[in-house]
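Note that this is a trimmed complex: some chains were dropped, and none of the rest were shifted.
By letter and in written order, the chains are A, B, C and D; residue numbering begins at 1 in each of them.
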Amino acid sequence: MPMLQVNLLSGYSGQLKNRLSRALTSVLAGITQAKPEAITVWLHEFDPDCYSRGGESRTPGQEMGAPESIVLDYLTAMENRDLDTARKHLADDFVMTFPGSGELGSLEQLVAWSKGRYRYVQKTISTVDVAYGMDDITVFVLGTLRGEWPDGTEFEGVRFIDRFVMHADRLVRQDVWNDLAIAASS
Amino acid sequence: MPMLQVNLLSGYSGQLKNRLSRALTSVLAGITQAKPEAITVWLHEFDPDCYSRGGESRTPGQEMGAPESIVLDYLTAMENRDLDTARKHLADDFVMTFPGSGELGSLEQLVAWSKGRYRYVQKTISTVDVAYGMDDITVFVLGTLRGEWPDGTEFEGVRFIDRFVMHADRLVRQDVWNDLAIAASS
Amino acid sequence: MPMLQVNLLSGYSGQLKNRLSRALTSVLAGITQAKPEAITVWLHEFDPDCYSRGGESRTPGQEMGAPESIVLDYLTAMENRDLDTARKHLADDFVMTFPGSGELGSLEQLVAWSKGRYRYVQKTISTVDVAYGMDDITVFVLGTLRGEWPDGTEFEGVRFIDRFVMHADRLVRQDVWNDLAIAASS
Amino acid sequence: MPMLQVNLLSGYSGQLKNRLSRALTSVLAGITQAKPEAITVWLHEFDPDCYSRGGESRTPGQEMGAPESIVLDYLTAMENRDLDTARKHLADDFVMTFPGSGELGSLEQLVAWSKGRYRYVQKTISTVDVAYGMDDITVFVLGTLRGEWPDGTEFEGVRFIDRFVMHADRLVRQDVWNDLAIAASS
């Protein structure tokens, strides 16, 4: 039943507006327990000369891509060991933690740390969740890993979850959990 | 800059309205990159005789508690091995997965499975994230574990993350990842 | 899909608001061909000090009953030959036309004209339709008549339709059509 | 005094929007007794990517012509005995009733039934009323008939009313009342 009207400056892409409508609907559905199909969202778009704050016209900020796309693009680049592409998505103070690694501050550190643990590893992603916080966006990627141990034997179906914290369109933190230690010892 | 008006049936608690305003603001901030302090949310409340769909008045559904509170209540009950309280939060088809456990279908199965792995374990929670999906809510709890191994030695600072899927106010799935296997072998 | 918000002064009864919501929904459904269950109506009620036109507060007018109730009340009074009650619903310049009667200007004229045509007549109403015009409301009542001819034989199932024009809550015109002439000659 | 805002998908014709504004104004005037010139209606039009229900964009349905135009087009075709044109406006289960005819299920039945009753008949229409119901639209056409009896003598000024029930843009029912029986016997 809830109905939502958003006043926005015009200029956002159809993709962003769709993402926005869906995310607002999800929040309303989750919190009020109304059925999504009973929730309507209307986006009113305003030209800059039809909006003012403090009597001054304003312009919309730079449009940001979908958080999940940014994360997936980063993960693909990392699987391909294309560090240059991956690095474009990172904030200056990016840190990451893997099982047993402690905090690593650069992709080079990660590559060094992972050497000797497996020949390669690939993700099969089952789910991506996005949590919007007031200042940051958190993206969760989960699924299973497959790859080869240093001795050439293969593994697959190993559960993992990656948690990314994004500030604006940059990744500031990656935390990884998985069952590789159990798989390795079995 | 974006401004949001929500039409709602009256009767929701101040807590729910606050949670709603914050979650909607977070979505708007995250997707449009507007600063939260420039985002206003106005909730218009309507008495049942001032709202109709298809010409019929409607009443609001049952109010649901905050998802993070439900999850934390469940986790506390489990730490205290108060299975009756914990079970009240579970959907009939609840399943859970722990590192190396495969899918478990009941709390009794979990208790049996964990026996012999540790004497007890306690969570220190650092962060809770909530992701609203169209049909389900996903809650992530992360932090560190401390406890005692079967031989009485203690451990602490072991990273964990729990992912809960909620449908309405019931938990339908719990997936757990942690570094206990690494800690045990070190 | 259409969504409708009405700003109204507060003070109208729940019955009037329900009638209003239903009539607005019907118009939207009829003209846009949207399904009624996809049409929402929200009535915003305002206290007098929250509304102004030309800078002056206003108060709502006298609330009027449902047009169909006024018409049915009039018809019942006429069937009971309770002319005083019936007359309360009539505008000063009320006129009526029955099959073959020409325009009649008073209830007394009607009673005189109908004398000798039947001993009594009663309506079984199947349908009432209400058409809202910019200045007047038109109410249609249809169904069948039963009664007794002057010679005491009975009739029933005779089709009729009455058309009433209302201005504010008063009837200004009644036009009647029926198959009594056919029934009488058969 | 009441003010009405309608959120609509864009794409409707100016004619439909005018019809909608007038019909909504009529309902508001009739039910609240506010003067029409004090009633304002604002139609907000939204592009498909600015509206969602359940998080999905929607498109407006097929635009339907004015109900009164459809009815008048049908009546003109019938006067011209252009049954093919008339038939295009009929629903599959269309039925009609004339004074003394009982229910007729096809235009051919009507032509057969009317044969021998008059050589021809033409309508002079004085008024058309439209009543919007939740599922159907009812259109009333009234005025006088003129024509020729089978013996070639003429008649005119005979009162009639036709009631049409429309579902979407198709006629599902026509009920006719008139004073032809009285005129024939006089």
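We adopt the following convention: contacts are C-beta pairs under 8 Å (C-beta built on N, C-alpha and C of every residue); 3 or more make two chains touch, one makes a residue touch a chain.
Note that the coordinates shown come from a computational prediction; the quantities given were computed from them, not determined experimentally.
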| item | value |
| --- | --- |
| Copy count of the single sequence across the entire complex, 4 present | 6 |
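In this text, only the chains that are shown with their structure count from here on.
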| item | value |
| --- | --- |
| Partner chains that chain A and chain C have in common | B, D |
| Length of the shortest touching-chain route, chain A through to chain D | 1 |
| Pair exhibiting more inter-chain C-beta contacts, B-D or B-C | B-C |
| Chain centre separation (chain B, chain C; CA means) in Å | 56 |
| Chain A and chain B: spacing of chain centres that average the CA atoms, whole Å | 19 |
| Two or more partner chains touched - positions in chain C | 1, 3, 5, 22, 25-26, 36, 38, 40, 42 |
| Chain A partner contacts - residues on chain B that touch it in the complex | 1-9, 12, 16, 19-20, 22-34, 36, 38, 51, 53, 58, 60-64, 67, 97, 99-100, 129-135, 137-138, 140, 142, 159-161, 163, 168, 175, 177-179, 181-182, 185 |
| Residue ranges of chain D in contact with chain A within the complex | 7, 44, 46, 49-55, 57 |
| Of chain A, residues touching chain D in the complex | 5, 14, 17-18, 21-22, 25-26, 35-45 |
